[in-house]
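Only one structure is covered here, and it is reproduced in the block below.
What follows is chain A.
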Amino acid sequence: MKWSVVVSLAMLFVIAPLLPGIAAKTRARLTGRRGAPVLQPYRDLARLWRKGAVYSRDTSRVFRFAPIVLVATAAFAASLVPLDGQRAMLSFSGDFVAFAYLLALGRFLLVLAALDTGSSFEGMGASREVTVAAFAEPALFLAFVALVLATGNLSLGGALGGPLSQAWPGAVPALAMVTVSLFLVLLAEGSRVPVDDPATHLELTMIHEVMVLDHSGPDFAMILYGHALKLALFGSLLVGTLIPRAALTAPLAIAVLALGLVVVAVAVGIVESVMARLRLNRVPQFLTAASALAALGVILLLVG
Partner candidate 1 sequence: MLLLALIAVPALAAVIAYARRTPQWRATWLIVGALLHLALVTVAWVVPPLPLFKGWLALDSLGLIVLTTVSALFAVVGFYAVGYLRRESPRGGRAFASYLLAFLAAASLVAVSHHFAVLWVGLEATTLAVAPLIYHRHDRRSLEAVWKYLVISSVGIALALLGVFFLATAQAGAPSARPLVLEDLITDAARLQPAWLKAAFIFLLVGFGTKMGLAPMHTWKPDTYGEAPSLVGGLMAGALTSCAFLGLARITQVAVAADIAPFVQPLLLGFGLLSLVVAAAFLVGQTDLKRLLAYSSVEHMGLLAIGLGLGGVGAYGAVLHMINNAFVKGLLFLAVGNVLLPARDGTPPGVSGVLHRAPVSGFLLLIGLFAVTGSPPFGPFLSEFAILSAAFHGGHYWIAATVLGLLAVIFVSLGARVLGAVYGAAAPTGARESAWLAAAPVVLALVVLGLGVFIPRPLFQALAAAAGTLGGWAP
Partner candidate 2 sequence: MPRVVELLLLLVILTSFIVLGTTRLSACIRAVAVQGLLLGLLPLALYPGGSLHIWGLAGGTVLLKGVILPRFLRWAIREAAVRREVEPRVGFALSLLVGVVAVAAAFAISRILPLPERERAMLVPVALATVIIGLFVLTTRSKAVLQVVGYLILENGVYLFGLTHVERVPFLVEVGVLLDVFVAVFIMGIVVFHINREFDSLDSTRLTELTD
């Protein structure tokens, strides 16, 4: 096992909570406030971890498992992404399907936990979350198909590694659209504006937050961490598509990834401060636009 793979994975795990913090700080700064410190999510996680969890009498084991499964699947999915620019820890043909569905498994358990509570708020949040996911999935898969077409490699480790740097010069428009599409999917999966506003206080306007309302203590910490890790994963997909790092040495590639993730977080913060959350019935439209962009990229790659 190359040390670079391990180190990059470890870096991702460590950096993940930083990203929501950067996004929040950027948004605060752009809207004229000072905002919470960038390292605040770490403090939140530590604080929550020290607390005890409270479980409702109506919940079952599913409720207790869900956060653990969330973190585990996200970590597992991380091993499929070539974080050092050349290879992933685990790589096999068609592993992008596994990537998508590992994350979906985590989400599925979370939804089950929400339904487990029997509360109407969580149920509402769960149904909204699933709707958003259903519309984001075609966009994600079309983006993957585009990457496969561009590089001829059926595995994420291969598609985002070496062959991509050769594919870019010949297919700039298509890959540019795929990148935009991936960014939109990141916004949707990471529960960011314009799909879901992480700073809202009203349960009726939340999607992800309200789904996990009943979790507390370490469970909630794991959910927050898992969600941040998911954001980081999509961010690394985005960075990997945009900046092929196969030609770079391993330390440089890892540094570029870290920097890229920070830039993605800043971009998310900018988007959050200039846009308002979309009305819920417009969200499918937004995600269909992302799918259309990715489909356009696929078409261009097929004929180009």
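Structure notes:
The rule is short, and it goes like this: a contact is a pair of C-beta atoms (placed from the backbone, for glycine too) under 8 Å apart; a residue touches a chain by one contact, two chains touch by 3 or more; residues count from 1.
For anyone wondering why these and not others, all candidates are chains of the complex that A comes from, given by their letters.
What you see is a predicted model; the values in this text were computed from it and never measured.
One chain among 1 or 2 touches chain A in this complex, and its number is 2.
Contacts from chain A toward candidate 2 in the complex involve residues 172-173, 176-177, 282, 284-285, 288-289, 291-293, 295-296, 299-300, 302-303.
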